[in-house]
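The complex appears here without one of its protein chains, the remainder shown in place.
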Amino acid sequence: MIIVMEKSSLDPQIEHIANQITELGLKAHVIRGTERTVIAAVGDERKIKVESFESFPGVAEVLPILAPYKMASREVRTDQTQIQVLNFKAGNGAVGVMGGPCSVESEEQIVSCARAVKASGATALRGGAYKPRTSPYAFQGMKEDGLKLLALARQETGLAVVTEVMSPEDVELVAKYADILQIGARNMQNYRLLEAAGRSGRAVLLKRGPSATIEEWLLAAEYILNEGNPDVMLCERGIRTFEAHTRFTLPLATVPYLHRKTHLPVIVDPSHGTGHSYLVTDMAAASVAVGADGLIVEMHPNPEKALSDGYQSLDFSQFDGMMKRCKVIADAMGKQFG
Amino acid sequence: MIIVMEKSSLDPQIEHIANQITELGLKAHVIRGTERTVIAAVGDERKIKVESFESFPGVAEVLPILAPYKMASREVRTDQTQIQVLNFKAGNGAVGVMGGPCSVESEEQIVSCARAVKASGATALRGGAYKPRTSPYAFQGMKEDGLKLLALARQETGLAVVTEVMSPEDVELVAKYADILQIGARNMQNYRLLEAAGRSGRAVLLKRGPSATIEEWLLAAEYILNEGNPDVMLCERGIRTFEAHTRFTLPLATVPYLHRKTHLPVIVDPSHGTGHSYLVTDMAAASVAVGADGLIVEMHPNPEKALSDGYQSLDFSQFDGMMKRCKVIADAMGKQFG
Amino acid sequence: MIIVMEKSSLDPQIEHIANQITELGLKAHVIRGTERTVIAAVGDERKIKVESFESFPGVAEVLPILAPYKMASREVRTDQTQIQVLNFKAGNGAVGVMGGPCSVESEEQIVSCARAVKASGATALRGGAYKPRTSPYAFQGMKEDGLKLLALARQETGLAVVTEVMSPEDVELVAKYADILQIGARNMQNYRLLEAAGRSGRAVLLKRGPSATIEEWLLAAEYILNEGNPDVMLCERGIRTFEAHTRFTLPLATVPYLHRKTHLPVIVDPSHGTGHSYLVTDMAAASVAVGADGLIVEMHPNPEKALSDGYQSLDFSQFDGMMKRCKVIADAMGKQFG
Partner (left out) sequence: MIIVMEKSSLDPQIEHIANQITELGLKAHVIRGTERTVIAAVGDERKIKVESFESFPGVAEVLPILAPYKMASREVRTDQTQIQVLNFKAGNGAVGVMGGPCSVESEEQIVSCARAVKASGATALRGGAYKPRTSPYAFQGMKEDGLKLLALARQETGLAVVTEVMSPEDVELVAKYADILQIGARNMQNYRLLEAAGRSGRAVLLKRGPSATIEEWLLAAEYILNEGNPDVMLCERGIRTFEAHTRFTLPLATVPYLHRKTHLPVIVDPSHGTGHSYLVTDMAAASVAVGADGLIVEMHPNPEKALSDGYQSLDFSQFDGMMKRCKVIADAMGKQFG
C-alpha cells in the first residue's frame, strides 16, 4: 500500500499514519519528495483494511499494491489449471464447448439439442432448469423436471451437463444431476451461493457480473476456492456500457488479461455477450483466436419458438457452422477443440 | 410493440409475423411506408415475449411500447405512496433519514450512533449485521448478535431499524428484529430473496444494482409487490461508469425520472454513491433539492477505526451538519424532514 | 511515481529502472517488501513520461503520484477564482446563470429570450450561432448573423453573451461579438481551438467531453491557462453511461470534487445533462445545492418550434420557476444568485 499525502499535510499526520501502519504489523517507509510525501507500507496488506487510511487527515490518496485475491492468482500457481469433466476439457491447451438451449423445455427439445451439440463436436450440454428472469411474469424454468431431462440427455450422448443454480438451498439438488454448476451473472456476488457451490463437489462456471471489475470477479472465485473447490472456470459474458446496439459489450481483452493474473480457465459466452444471433459466430471465432479456454453458446431447434432467448440462439445448422469456423482457428493455434 | 422490417423484407415475411401476432392474441397493423414497413402489435404485449420477434426473418428491430412492470407503475396508482414505519416517513411530502454505521460492531458503538442519529433529528437507524463483502477475507458482520444490538438501540431511541438481509433463509430471522429489510445492490436480482422479502410483512428498501437499468430495477420491485407487499422503497446508490474519482456515479436525475414512472418512494444513498466522506454532505443536500423522499447515510463514532466503510462515513458532528443543511432545503420545499 | 514490480522480477531489472529514473533527474527509492518490490521515483514526475515505464521488463504496474496539471490545481492557488463578465459572476460565493436558446433563430426570438432571461434575474445570455450538429443534414446555425443578433440582445439588456466557437479560425470573429467563448463537449480536446481561445482575451466556458476523465478535462483547461488566459470556467454537462433514460448522466459529485482539485469555477448544464425539459428544474436546484458556481440552461419562447434541442428547453414560465426555486437554495447557502 502506498499512501500519498496532501501537499499541505503536516508532520504529526504523517507520524500518526506511520504509527498506525506499524501497529497493524506492517513496516512504514516515509519518502519525502520535493512535491509530495508518500508512505509505503511494506508487508501483507491483505490483512488490513487498505481503504480505511483514506479517512485519515492529510491523506490525498491510497494506492493498494497487492491484488486482494490469493488462491486464484498466478502467484500461487504459475501453470494453467485444466478442468476436465467427462469429455469436456478447458484450459492448458484445450478449448471446451458447451452448447444447448437457454431453457430446458421438453424431452424432445433437450435430447435433440444434445444430439446436435454432440454431432457438431462439442462436449458439454447447457440448459437452464432454474431461470433467473428479469420479470416475475416470465417463464421461470422447469426446475427439477428440467434437471431430470438434462440427466437423460447426458445418458443419451455422454455430454457433460452444465446448468444454473440460483439459490444456496438448491445446490444439493442441482449437484445431484449436473456435472458443472453455473453461477449466473446476477448472482456473482451472492456469497452464500458461492460458498455452497464451493462445497458442492462439482466444477463451477462463474459468470462475470455485468458491472463487476476483474478484481471483484476474482474475489468471487476466491469464495469458491476458499471452500476447497479448485475447479472454477471464469465466464466472460459481457459488461454494461453505453453501447446499445449489443445487449452487453463483450470485452475480449479480458481473456489474455486474466491469463496473466489467474491460473483459472476463461470461458466466453458470445450469446449473452452480444444478444443477437447474427453476431454470435463471429464473436465465437474471435474468442477462440484471442485465447479463450472454452465457449458457452445458446442454440435451439427452432429459435423463433424458444421460450427464452430465441433472439440470441443459433439453430442447429448455424451452431454447426460456428463449430467448424472455430475449429480451424483452434487447430491453427495447436489447441484441442470441442 | 412495433416491429420495424428490413428495407429488403418480403411480403411473406411480413405476413408470417402478422399471423404470429394474431395467434398470440394481439392485433397486427401493417403500415407500409415509402422507406420501411412497420408492424404495430396492439394489445397487452406484456403477455408475450417481445424480443423473440427479433429472430424472425426480415426483422430489423423490435421496439417495445409498454413498460414491462405493472404494479410499480404510475398507471396503476397516480398518487405517490408514503411509507411510514414508527416515526420514519418517506414519500408524498416526507423526507425520511436513515443514519448509522456500515456494520454493527458493539453495543456501545450502535447505541451511541442511534443516540446521535436521533439527536440530529433523523428517524431511522441503519446498521449491517449480515455484511456482503467483496472479499472472503473481510469482516462478515456480527449476524444475529448484531440484530439483537439493533433491537436494543431501537428500544433506547425509538428509531426504526433498517438492516440488510442477504439470503432467503435469513429473512424470517432478520424480520423478527428489523423494521425495514434492506436488499443490497449485489442482490437486486436475487429473485428468491425478493420473493421472501415480499412475504416478510416488513417494508423493503431495494437498492439499485450498479449496472441495473431503471426497468430492471422496477421489475425487481415488482417481484416484491407481486407477493402482496406494497411497502417498497427504491434506493439509488450509484451506477458503475468510467468515472473513477468517485466509487460509483450517483445519477440524481433518477429521482424525478422515477417520480414520473412509479408511485414508490425514492431514497438516495450518498455514502455508497460517492465513496468519499468529503462528498457525502453536498450530495445529500443535492438529493433533497432534487426531490428525494429520503436519505440513507453512513456515520460512525470514529471513522478511522470503523470495521468497514470508514472512508465514506461521517462522524457525529459531520452527520449533524448534513442534517441541518438538508433541513433548510426541505423546509424551503415545504417538506417534512427527518 | 511508484513502480510496482512483478513478484518474479529480477535484480538487474530493478537496477535498470532505478538507473533510468536517476538519468531522468529524479531520485529512486527501492523498497523491498515481503511480497513485492516497489520503486518510488521522487521529484517532478510531470517532466517525464510516467507510463513509459510500463514497457520495462519486470514491471507489474506504474502508479503516478502527481496530478499532471499545474496551473488549474489547488496547489497553485488555494482560494477560489471568481470570474466576472459584465454583471455575470461565477465562483467564490456567486452563482451565475446563463439562459437562452440552443440556437439563435431570429431577432425576435433572441431578444425576447434575452428579456425573459433578464426579467427572471439571470445575468448572461446563451445562444448558438455556430452549431456543431451530429448530422450534416441538420440546421448548422446562423453564423455571423447570429453573432450580430446576440450583440444586439446584449445592447438591449446588458446581459453578458456566451456562445460557442467551433474552429480556431473563427475565434477572432466570435470574440469580437461575445463576452464568453464556449468550447463545446465535442471539442474539449481540440487543442488548436483551446490554444486559440487561450489567446482570445475572452473568458472561456470549457464543457466536459462526455467520456473525458476529470484529469483530461483539467489538462484541457491547462491548454487555455497556459496561453495566459486565467478566466476559465469548467462546465459539467453529463457523461456517457449505460443509463438510457437520460441523454447523458449528470454526475453532480463532480462539483465538490473539482472544488478540492481546482480553483476554477464549476458551472452545471442541466439541459444537456438530462436531455429532457421535465428534468431540468429539479437538476438545476440540485446543482445549486451541491455547490455549483453557475448554471447554463436552455430556454425558448416556444420549445415545440425550436430549430434545435426543443425537447430539453424550458419555456419562459418554466425558466422563471427554475430561477425562483434555485434562488431560495442559493439564499439559504448565503450565495449571490443570478
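By letter and in written order, the chains are A, B and C; residue numbering begins at 1 in each of them.
Here is the rule we use: a contact is a pair of C-beta atoms (placed from the backbone, for glycine too) under 8 Å apart; a residue touches a chain by one contact, two chains touch by 3 or more.
What you see is a predicted model, and the numbers here were worked out from it, not measured in a lab.
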Among B:Asp44, B:Glu107 or B:Asp145, contact with the omitted chain is made only by B:Asp44
For the chain that's not shown, point to the residue among C:Arg32, C:Lys176, C:Arg192 or C:Lys324 touching it.
C:Arg192
Sole touch to the unshown chain from C:Thr34, C:Ser55 or C:Thr78: residue C:Ser55
The missing chain sits against subunit B at residues 2, 4, 7, 27, 29, 31-36, 38, 40, 42-44, 63, 65-66, 75, 240-242, 244
Can you name the residues of subunit A that touch the chain not displayed here?
211, 213-214, 239, 241-246, 249-253, 255-257, 260, 273-274, 278-279, 282-283, 285-291, 328-329, 332
Contact set of subunit C toward the excluded chain (per top definition):
46, 49, 51-52, 54-56, 68-69, 132-138, 166-169, 186-187, 189-192, 209-211, 216, 219, 222-223, 226, 239-240, 276-277, 303-304, 306-308, 310-311, 313
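As a working rule, only the chains that are shown with their structure count from here on.
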Using each chain's Cα centroid, which is most distant from the centroid of subunit A?
C
Subunit A-subunit B separation of Cα centroids, rounded to whole Å
26
For subunit B paired with subunit C, centre-to-centre distance based on mean C-alpha positions, whole Å
31
What residues in subunit B touch two or more of the other chains?
211, 239
